[in-house]
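Of the protein chains in this complex, one is absent; all others appear in place.
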Amino acid sequence: MTLLDFARGPALEVAIAVFAFGVMWRLLSLLLLPWAHDRSRPRPDAPPAMIGAARGFIRHLWPPKPFVRSFLFATLNGYVFHVGLAVIVFGLAQHILFLHGLFGVAWPNLPSGVVAVVSVVTLASLIVALTRRLTSPVLRLISTFDDYFTWLVTVLPVVSGLVAVSHLWAPYETLLAVHILSVALLLIWFPFGKLMHAFLVFLTRSETGILYSRRGVEI
Amino acid sequence: MHADGDQFAAACTGLAQSVLREIAQHLATLAAKGETGVIDLRSLPMNQADRDELEEGLGRGDVEVTLNVAGMSEIWETRYSGVWWVRHFGADNQIAVERIEIAAVPEILMTHGADIAAAAARLRQDLADDSSTSKGEDAAHVRP
Partner (left out) sequence: MPRMSDRETIGDALARRGVSRRALLKYASYLASVMALPPTVSNAMAEALAKARRQSVIWLSFQECTGCTESLTRSFSPTIEDMIFNLISLDYHETLQAVSGRAAEEARLAAMEENKGKYVVVVDGSVSTKDGGVYSTSAGKTNLQVLTETAQHALALISVGTCAAFGGIPRAKPNPTGAMPVSDIVKDKPVINISGCPPIPEAMAGTIAYLVTFNKLPDLDHLNRPKAFFGDSIHDRCYRRPFYDKGLFAKRFDDEGARKGWCLYEVGCKGPVTYNACATLKWNGGVSFPIQSGHGCLGCSEPNFWDKGGFYNPLSTGTNIPAAIVGGAAAAGAAVGVTSALLARRRKRLAAQEPRS
């Protein structure tokens, strides 16, 4: 079995299975925990919980006014690589094919040149994010293994994808295998580290929104 | 019926010009030092338009040869003396080999020493056979 056969076969199989297992475990073990109901009375013009949740989520998309100055860079850089990753994953024809193989849905692809440019920008943005984490004394103090390892498993698919599509340094079948294995690594790590924020961010920000909308804070 | 490079057939890539310059270099070397050169056109990523441009650029000169051995070949001297176009056909008249040879005459047109020796022996044999089998009718003028 060649490296590429392994990557497209058992490696992806195991990675997707671990991903499914891990995500179900974490989500259910969280959502089925006993709920601490808020026994206080909501303020008079409090909106229904769902509206409060939606409002809260949208509000958190941008830092509050007093904090804009200090968080502007982190917020913008974060959006750059999040949007970039989305464009790459959902815009490149080869990725759409992969998702189509899994879920049966497809959509028109972006020109490969556009995705290549976006990939380079995304990579730069990720490197900048790491640099900031390493140079800021506060961030350095509070950063854990999770932060650094998650960065690594996120950057590896971007780098290996760019190298593969540029056909650099090794035969293409090896480059493609390495890229697919890096995605497998990301999928396996996903449920156990901070990448779970992809699911949890919707819950946490909505919960905060509900809380604030019930109580005295006008947001 | 297939779209094989139809969109590429129209566009010249400029490769013909680059090959012409290489031919010019070889021709200068031939003139100065007598050293021959060969360019294998098949090894270059030329499309039909490039090949047509090159053929037009070089043109045809005094000599055109049809060669019939192990298949058909067309060889001609171009407008530039010393620059020869050699085209060998394979099965179904597909071009099997295409070379530009920069020489006084391409090697393949020269008759090989071994062939001459073999032919001399054969002619001698044929004449000997003729004189022994013919009852002297039209062999009278031939000295045995």
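For clarity, chains are labelled A and B in written order, and residue numbers in each chain start from 1.
Rule of thumb we're sticking to: a residue touches a chain if its C-beta (ideal position, glycine included) is under 8 Å from a C-beta of that chain, and two chains touch if they have at least 3 such contacts.
This one's a predicted model, so the numbers in the text were calculated from it and none came from an experiment.
Novice: Tell me which residue among A:32, A:61 or A:141 touches the hidden chain in the full complex.
Specialist: Hidden-chain contact among the options goes to A:32.
Novice: Given that one chain is not shown, which residue among B:40, B:64 or B:130 touches it?
Specialist: Here the residue in touch with the unshown chain is B:40.
Novice: Out of A:102, A:142, A:168 or A:198, which residue would touch the omitted chain in the full complex?
Specialist: A:102
Novice: Of the residues in chain B, which ones touch the absent chain?
Specialist: Within chain B, the residues that touch the unshown chain are 2-8, 36-40, 42-43, 67, 69-71, 73, 86, 88-92, 94-97, 99, 107-108, 111-112, 114-115, 118.
Novice: Extract the touching residues of chain A with respect to the undisplayed chain.
Specialist: Residues touching the hidden chain, for chain A, are 2, 4-5, 8-10, 12-13, 16-18, 20-34, 92-95, 97-98, 100-102, 109-113, 115, 167, 171-173, 176.
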